[in-house]
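Note that one protein chain is taken out, while the other chains of the complex remain in position.
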Amino acid sequence: MADPGSVLPVTVPAPSAEQRGPARWRDPAVALLAVAVAVVLLLIGLAIAGYAPTDVASTWLSGALGSGVRRALSLQEAGPLLMTGLAVAIAFRAGALNIGGEGQFLLGSVAMIACGTAFRIPGPAWFATIVALTAGALAGAAWAGLAWALERWRGVPLVLSTILLNFIAVYAVSLLVHGVLQDPLTVAPQTAEIPEGMRLPVLATGSKLHLGVAFAAALAVALWLVFERTVFGFELGVVGMNPSAARLAGMPVARRRFEAMLLSGGVAGLGGAFQQAGVTYYMSDSSASYGYAGVAVALLGRLHPLGVAAAAVFFGMLDTGSRNLERVMDVPHDLGDVAKGLAVLAVLVAAAVFFRQARVEAS
Amino acid sequence: MSAGLAGNIAHQAVIAAVPLVLAGVGELVAERAGVIDVGIEGLMLTGCITAYAVAAMTGSGVAGLAAAAGTSAALAGIFAVATIKARVDQIVAGMAINLIAFGASGTVWQVLQTRHDGLYAQLPDSAGFQPLLFGQYGLAYATAALAALAWWMLRGTRAGLIVRALGDAPEACAASGIGVVQWRIACVIAAGACAGAAGAYLSIMRVHAFEPGMTGGSGFLVLALVIFGRWSVPGLIGGCLFFGMLVSVQQHLQSAGQNSRFPYQLFQALPYVTALLALALLSRSAPGPARLGEPWPQRR
Partner (left out) sequence: MIRLEGIGKSFASARALDDVTVEFAASSVHGLLGENGAGKSTLMNVLFGLLRADTGSIVIDGKPARIASPADARAHGIGMVHQHFTLVPTLSVVDNLALAAQAGLGQVPRPAWRARLRALAEPLGWRIDPDVRCGELAVGEQQRVEIVKALAVGGRALILDEPTAVLTPSEALELFSALRGLTARGTAVVFISHKLAEVEAICDRVTILRRGRVVHAGPLAGLTRERMTELMVGAPVETVRKPPTRLAGEMVVEARALTVAGRGVEAAVGDATFMVRAGEIVGVAGVEGNGQRELVRALLGLERPRTGELMVAGAALHRGEVPDRARLGIIPDDRRHEALVLPLSVTRNLLLGEHRRKPFAIAGWLRFSRWRARAAELAGAYDVRAASLGQPVSSLSGGNQQKVVVARELHGGPRLVVAVNPTRGLDIGATAFVMSRLVQARELGAAVLLVHSDLDELLGIADRVLVMCAGRLVDSGWPVAGRDAVARLMMSVDASTHAATGEPAHG
């Protein structure tokens, strides 16, 4: 196979800023409509199960947005999803199916914890924080780079290698948490907490909405500019859409894909480091699956950085809202995950139906 | 190593291999027909929870098995229509199916635990299957029969030729009046039923319990094993047995070394590391169905 990256091409057409007038708004409009349909479907399902849809909706909304703290909590939850979602969007744009956000996020987390607990980084605390965050990004990038190398030289499809690397990362973290990183003061399989000085500043009291979330939002805007306005972003998209044409146009296809994978893994790893430095402060061997959710966030946002941001906030609201639902109405909070899955599927189907690039003729 | 121990390990290996073969045969047929279903993990998990819930409520394991196959087939049907008719990217839609299945199975499990006074949190004895012969469940023998059937079908029947043509040259089917879309949907739904049954095997036969995310990546492993077996049924079975053996050895060492401080995570990661290594060593030389993952008809 001449081009290992084309083994399983992604056919998610990325939206273009060049669309003008109504066309420019059609993409987000269709996505919103699809999400609305998914939510209505879910409410109908709940109504059949005996929950009044209006009660469910209002309880959910008040849980997600009911107060300043609630809103901050929703955003706090959106933070890691935005990082993993952007990570996926970067890779998918270049046609690299990086499903490995989970493993990259975990390795980034573990790097932050290791820097905060096991190693003594000299210098002031802010310096140690920056070193630890950098280490998180590098760890994620390295894990993604490994998958890229397996594809480049051994022809292993990225979809599979990244998924398998996720599992390996889970057990690696478990090994560390039970082993060298375990907090000597407890018997529980968990690490010690990182020192106060290395924790990220909180932006809203009553929550752990931290500086990293603001960084993620800024990153989304920056990536939007990169995708739409730079040579690098343009080439990334062309490489993803048609690698053969990209090569004939003189673009360094393999290098662009490599850069996309490193950047993607780095963003996911940094997301993990943020989460540790901003929210949890320690690790156990259970995972919150932000990496997998990132794939859904990216797809829901149609790979557009601003769309990804909207999707991440929506997912964050689903999480806080459904926890309120569980508390108040005894509806299992896993229902939030069902809503996510339905929304993603609805957006995918709507996009596929509405944006047929060319009419299919039978002859 | 004593003969008894070797037999024990082999026995455990088969137990571990059965769900992989069962789900793998379905995935193999779907992939030969040109559709890659990454949602197989979710379909298996759906099978786990459905079988468990139905068996716990009705007290009938057979009903649980049937419901598991049916529910996963229905979910696979949604995936099939989305990818084959609406042309959603197969990998992406498969991931969405995984997400739905994880959420739905967790929801149902919470309801089972908290409602009805936790009545269904335990599987009644009547609802679990008992081994049929040589310590293996009846489904293991059914799986062997199914695999043999699939092998014969792909090799020697026109139905098998159609399935192979669907993945390699769907235009050949279309030119002969064979409905590519309908056939592919049928293959994917059949694969869903297989994955559901494999899930049932995990929850109401092998473990007699349910826990959230209990498939633990088996579905993803199946995807690797289909490639590992180069899209052939005997190759798939060989790969599954090999992995079953790895799992079995791991379990044995883990229980033997319980008191030592040997890191069991190394063993838990072993199947995934091996899968990755196997892919790295073999993937290059296994081209697979030419049109895997491509929608039909192609856009002009």
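Order of writing sets the labels: A and B. Residues in every chain begin at 1.
Rule of thumb we're sticking to: a residue touches a chain if its C-beta (ideal position, glycine included) is under 8 Å from a C-beta of that chain, and two chains touch if they have at least 3 such contacts.
Every value quoted in this text rests on a predicted model; they were computed, and no experiment measured them.
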| item | value |
| --- | --- |
| Option from B:10, B:121, B:142 or B:172 whose C-beta touches the chain left out | B:172 |
| Absent-chain contact - pick from B:14, B:96, B:139 or B:162 | B:162 |
| Residues from chain A at the interface with the omitted partner, ascending | 13-14, 16, 18-20, 229-232, 234-235, 237-238, 241-242, 244-250, 357-359, 361-363 |
| Sites on chain B contacted by the missing partner chain, in the whole complex | 156-159, 161-162, 164-165, 168-169, 171-177, 290, 299 |
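Note that in this section only the chains that are shown with their structure count from here on.
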| item | value |
| --- | --- |
| Chain A and chain B: spacing of chain centres that average the CA atoms, whole Å | 27 |
| Touch list for chain B against partner chain A, complex | 36, 38, 78, 82, 86-89, 91-93, 95-107, 109-111, 114, 212, 217, 220, 223-224, 227, 263, 265-266, 268-269, 272-273, 275-276, 279-281, 283-284, 287, 292-293, 295, 297, 299-300 |
| In the complex with chain B, residue positions of chain A that touch it | 1, 8-12, 97, 99, 150, 154-157, 159-161, 163-165, 167-168, 171-172, 174-175, 178-179, 292-293, 295-296, 299, 330, 332-342, 344-345, 348-349, 351-353, 356-358, 360-362 |
